[in-house]
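Apart from one protein chain that is not included, each protein chain of the complex appears where it belongs.
Presenting chain A:
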Amino acid sequence: MKFTLSWLKEHLDTTAALDEIVETLTRIGLEVERVEDPGARLAAFTIARVIEATQHPNADRLRVCMVDTGKGAPVQVVCGAPNARTGMVSVFSPPGTYIPGKDITIGEGVIRGVDSKGMLCSEAELELSTDHDGIIDLPLDAPIGAAYAAYAGLDDPVIEINLTPNRPDAASVYGIARDLAAAGLGTLRRGAVTPVAGRGAPGVTARLDLADADSHLAPAFALRRVRGVKNGPSPEWLRRRLVSIGLRPINALVDITNYLTFDRGRPLHVFDAAKVAGDLVVRRGRAGEALTALDGRSYALDTDVLVIADERGPESIAGIMGGEASGCDESTTDVLIESALWDALMIARTGRKLGINTDARYRFERGVDPAFCVPGLDLATAMVVDLCGGTPSEHALAGAVPQPDRRIVFPWSEVARLTGLELPQSEMARSLERLGFELSSDEGDNNRVFVRVPSWRPDVHGKADLVEEVVRLAGLDQVAPVPLARPTPSVPRPVLTLLQKRARLAKRTLASCGLLEAVTWSFVSRERALLFGGGREELALANPIAADLSDMRPSLLPGLIAAAERNARRGMSDAALFEVGQIFLGAGENDQRVAAAGLRQGTARVAGAGRQWGEKTDRAGVFDAKADALNLLTSLGVATGGLQIVAGGPSYFHPGRSGTLQFGPKAVIGHFGELHPTILDAFDAEGPMACFEIVLDTLPQPKAKPTKVKGKLDLPELMPVERDFAFVVDRGVQAADILKAAQAADRALITRLAVFDVYEGAGVPEGKKSIGIAATLQPRERTLTEADLESLGRRIVEEVGKKTGAVLRG
């Protein structure tokens, strides 16, 4: 919403300076976005008289002018304008002035041998019009030496406010003036409208042709004819006002409607009566109908659009834009002025559907003052008669103007209850009354008042709304901060849930493992969603912002793989990344999970990335991913005693280099491994990449314990003993099975089992491997004898042999 200072002052009697007005507007909720002072860039241009204009001695087309600038001695200026003549009054700019129309800064010069110390200017040079036929020709009484911009009324500051959607009442200069007056910044000049006493019927019948269920769409439609008008350009003041807020003057009849839209927030439309055939009917559009609107575009209409039609068909899109065919131009002699009320939702829907943004739509969809429907028509009529002449008819009204009568019982204490601000009742009452609220006291209870909401405030429904009105006018800075007491006066209790704690700890742990935390989009492409077990229809966006961001992610991995691929493309091919975030199994409110995933690319191994002296350079693989996953579980305090690691994983993993983490076949918590080569191809990524993903929601809960006391420390008095065993076994036998079998030999005595060597090659038969395990034995009652050790060793070899077919390596 834009307006100029002088326009505002037409409605607001105030001595306040621009700065104070701007500051107050923002303070009361009409946030000033910009203030433009068009006078500023014309500041150097002053009014001057040409004392004498003589022919340039060396150029036929040039004149040498002696110019009285109002300051000091006359200045000599060489001028090429054909209208430069002795005695004329024009606009002068001294050397050093920037000429906006030419984008140059003029200097002192010598033109064909004659000194020139300034310039006499055309309107085009000041960018006031395209007229560059001659220098500006001012009336002879124009004050010599004065600033031209001020003289010509070009220094009117333009204020633009960012209007919130709840304030249609401030979508007019009058409404803004009312708010400022209520804030104490002057007096509102009452905008009462004298009804127009027209004569005779408009000659065109206005009708509402709507089903009962649609009657709310167009409550009232008022029309008046003015006969014998003479349309043409608007007067200078009106044109200038429209231009100053960025509107293009068209002709007086159209300009009047645009002017009142901004001046009073009352959108209007004018039809050329000669171009209307038969009645004007408000009805729903019909499939197949179209209208070429005033913007020159053709719009396809249907039953979702409300139109004003005559015998020939739609002539206007109701409340949004009129049609070209029935529009007013210079030839118009009879005009039909329309002032109507439209349903805000209908206007919003239609505008959205047709993609038309107009000043009328802007106001109707927020809510115009219904009570101003007919006065608005009268005001427009008076302006038409004033500017274009003619004789007005009576007005015709189809439907009825609604008379909203909203009353709120308002206890004065409500202001202090919601804001903490104590204000005198008289001040609160004054604020509300200045805004147009009507107050009537409650005889039985002077702590409250009955408040009638003015017709122009559709946003005010209840007590809280009135509190806002009172407080914004009093000033929010009046509300002093008051500490919010703690819920209890004790040390704060823990507030995080188990899952929140685990997600936080997971991030710190994975970063401690050397991974960088990424935050990637929650959506991925459909193809990628499908590759990772997603792609359900219910998780596909109807209006994705891009094709590669179309489906909610079923896994964090596609985002991480894509990120690693992008980094590799930039030459960072050893990315180690993780993300902890939401994944989506379905669209239900319980279908969202929190996952933690990590990815290692290139040489980004657990031990470190890149080549290092003294180490063999290797690529990150399945065991790096496994290490990250297990580190995470340990760090989260998940008891891994019952954890099973099962070979293989989802299809996006390398089938022989991946594993599933589970606490049983129905308690899978995640996976790790190297990515399947086809997945790498699908991402156009360099492999191998090692990844893991664990769904934090699926992790077992820690056991509830009555106290924080740790279990008893076990410190055996006897030394532990370590014994090594080297087995030869089929290549396919899993180490976990060998360890499990060995443990079975003596569950009490064997306290730890480790694999210290795996070997295939020379010395081991084809299809077999050698695997070395170390058993730690912890005696409890007595030192183990050689016989004890021998017997235990035998049992271990037996158990392992029985379960896995392994034999002791000879």
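Basically, contacts are C-beta pairs under 8 Å (C-beta built on N, C-alpha and C of every residue); 3 or more make two chains touch, one makes a residue touch a chain; residues count from 1.
Methods note: contacts and distances are computed from a predicted model.
> Can you pick, from "Succinate dehydrogenase / fumarate reductase cytochrome b subunit", "Sulfate adenylyltransferase subunit 2", "Phenylalanine--tRNA ligase alpha subunit" or "Potassium-transporting ATPase KdpC subunit", the UniProt name of the chain not shown?
UniProt lists the chain left out of the view as "Phenylalanine--tRNA ligase alpha subunit".
> Of the residues A:Trp521, A:Phe623 or A:Tyr759, I need the one that contacts the missing chain.
Checking each option in A:Trp521, A:Phe623 or A:Tyr759, the one touching the absent chain turns out to be A:Trp521.
> Quick one: say which of A:Glu236, A:Glu538 or A:Asp757 touches the chain that got left out.
Within the whole complex, the residue contacting the unshown chain is A:Glu538.
> Of A:Leu140, A:Val495 or A:Ala787, which one is in contact with the hidden chain?
With A:Leu140, A:Val495 or A:Ala787 as choices, the missing chain is touched by A:Val495.
> Who touches the missing chain here, A:Gly107, A:Gly145 or A:Gly462?
Final answer for the missing-chain contact: A:Gly462.
> Would you write out the residues of chain A that touch the absent chain, in ascending order?
26-29, 31, 164-167, 344-345, 348-349, 352, 365-366, 417-421, 462-465, 467-468, 471-472, 476-477, 479-484, 486-488, 492-497, 500, 504, 507-523, 537-546, 549, 552, 559-560, 563, 566-567, 570, 572, 575-577, 580-582, 584, 587-592, 606-608, 612-613
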